[in-house]
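Excluded from the complex is one protein chain; the other protein chains are retained at their positions.
Each chain gets a letter, A, B and C, in the order it is written, and its residues are counted from 1.
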């Protein structure tokens, strides 16, 4: 007996979802229609498991121009300047092919930003891999970094920061997130809502090939399986040169006021872009697939509709402007084909060789998507984890601990990564990667923008709510120490399989923690991305929410703090609360003891606000500010000493106090004996000598510490 | 127009170079690679980036752009011609400068400040500098490794103008970032009016960017415009 | 005995080849309008000591699988060089 899987099941749809399609259409869907719904209603495109919870994030601040929902969030920087920002994940593609997966991730996020009318000026790359002692993890790490470099450098957008974590559960599920920032003048803002019956939809950029059709769902489809499986690579190859031309061409289109609306082509390609742009404007569209410029000539209508070929944009223009748009495309040496016409709606109709292959209400693909309230349950095993509180012996030598911690690749020098990225292009980069936040100037103004991405998957696993809240405060502090105030957040929620109640619980808790922290800081969440199903062989990743924080200052400090600005004779202060013995998920417990246990401390929102504010103020006065995070005071001090090339003395702190990771603290190094701050402050030592000297708690020669720190990544990657 | 700054598809440092030249005292204007008339220009700069995606070979396709006939004419007329990074690679491909640039020794893109020692002040790029002066300027390239078939005759010709060094001007293996033959970072032609270098002087043209050591090079170029037109 | 091989690596069909496309266009712009297709690949010449040609070929296969080619997006052939 043979059984055949119904098409919709093969496409990853449930019976209920299929019935809903039938109800919307009032008939059985045609093959292309079913494919369109299946991709548009996939988790990736529809956020069906997460949408119910994302409303917890607030974006109602007066400076928010465009909140979540568009291609990128947009905030007002004053004097007519706007910033657009967005974050995306490219986790699965980067595991399959690290170079191209990461490269096309950069390409995709840039399109989200220049779709808004903004010139992309910065990329950041939060990354997570398995431990570097495994050759395959090294291969993935090396490939991802060179893919980001290969695409970002060639497309001409500097990569100005990022972060990296290494842990076992990322070995078969590395995380590659990419954030992009663009700037624009207010009058250049473009949205993705088609209007004007009779307007023309022009497809710009790369030819359409069989790349990554429908990701996993469509690959399993029998209806489109006319050709050979091997003809349908699920790896997409990035072409930064095409994207560069596309950026310049689009920016000129906006400048000359030639587009009514524009939309990038991402997941589900033409079907998604045409339905979204028409649906957003309450219009319909007639699309002719014969007009699409193709890379391969024997493609089926379904393949053309669903292809995820990179570096393509869909612009809506008036018929009068069409010739000018074509001329402009020709000048920039990109292809353009007019593939559709805006109709009064609401139907999206797709034709191929004169035949109607799909006719669906344009807005239904987005608006009618399923919404799930999946069950959530706190794992009972956490009780035991929380009960096991890590302790630190009194008699350890902090010098010896530093010998271990500074060699950790997530603590040691990460310039192995950042020096492969052009991080200077456009002459904006005032504080380059390698400090806490990176600081960009806006040329010919006094304004500055600081950027930091932060995640802490292990601590978030221990307590998703606290862990997620803490990364928001850490990101805020990272931008504040450059002199900027937290201004807007984008988030990337990387989690395991949402059909598991424990994963769903982690997700809901993390959203709650993150949203709460953003509210405490009055910082709006202007966009984000959810990546579920990061699960391999039944193992879920550690929950890895990531924040991308934009800080803003006007004016910018004339001499922003730097880690390498300490000099002999300067004093060292710590601002923030006294350490509270916070070792759950700390570097000491993870790296030295090899344990993951305990419950991380909560943050006090009120104190957090004060500390962040104190940092943003003191950044205008002091040469060195550095937030205290992984590895506590000891590592933070070591970083300052190594970068400045001078030792330091800290007298009365115990090993536990030096290694504690209580949040909301930062170090100041500066001249003088007294320091005023409206947050708690205390002096702990001074700069000088050629050792990291912690008095009775231990010491290590600066040269030795520096060598260990510098070699942490290179010695593993050699 | 005083200085023409050429934009190829894929060029990305053009605005930075215009800004750097302005800081050094010259007006500059962007010209598209299909332009065929640089009559008004007293000098020309080919900025960095990835012309034609650096596909096939860096600089290989760009050298056939229509504008290159004008660049060649200006070079032959003795006007100042400068190639920075990708621009240097294009000038080498076009045969206006000796040698070629291949992948870095470690097969990694390098973006960081490096030190350069001024070896000769006899060029449009170095005339305002002093011999032996050490400059700290960012390098930003994957194919920055200078090779030439006959390095001895190049050395003998006095056409090497900049060499990688450490902060004290010493040449050690570790101070050669990319494996360039004899640590060569910049060269000129026999007539000394065409010059190219891999590091980016425009990225070191304001103190707030971490260094303004690149200004002396840009100022040399600007001074050369005046000398030629005088 | 020294055996001399050439490994030729090319991108699997169906994947886009931006280098090839760009070079095709450049050739056509230069007047070579009869060119209809350009595709890029790379060669890796490897010399190695081995007891026999068969041993050498086995080693080469292993090198290709491990390092010289990326099996996800590339295919390769191994041939002896003169």
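Here are a few things to note about the model shown:
Keep in mind that, in the parts below, a residue touches a chain if its C-beta (ideal position, glycine included) is under 8 Å from a C-beta of that chain, and two chains touch if they have at least 3 such contacts.
All values derive from a computational prediction rather than experimental measurement.
Taking every chain of the complex into account, the omitted one touches B, C.
Among B:31, B:45 or B:60, the one in contact with the hidden chain is B:60. By the touch criterion stated above, the residues of chain B touching the omitted chain are 56-57, 60-61, 64, 92-93, 99-100, 102-107, 145, 147-149, 179, 181.
Looking at chain C, the residues touching the absent chain are 2, 8, 10, 23, 26-27, 30, 32, 34-50, 59, 62-63, 66-68.
Quick note on the criterion: only the chains that are shown with their structure count from here on.
Averaging Cα coordinates per chain places chain B and chain C 34 Å apart. Between chain A and chain B, the centres computed from C-alpha atoms are 36 Å apart.
Residue positions of chain C touching 2 or more other chains, listed in rising order: 18, 22. Residue positions of chain A touching 2 or more other chains, listed in rising order: 239, 241-242.
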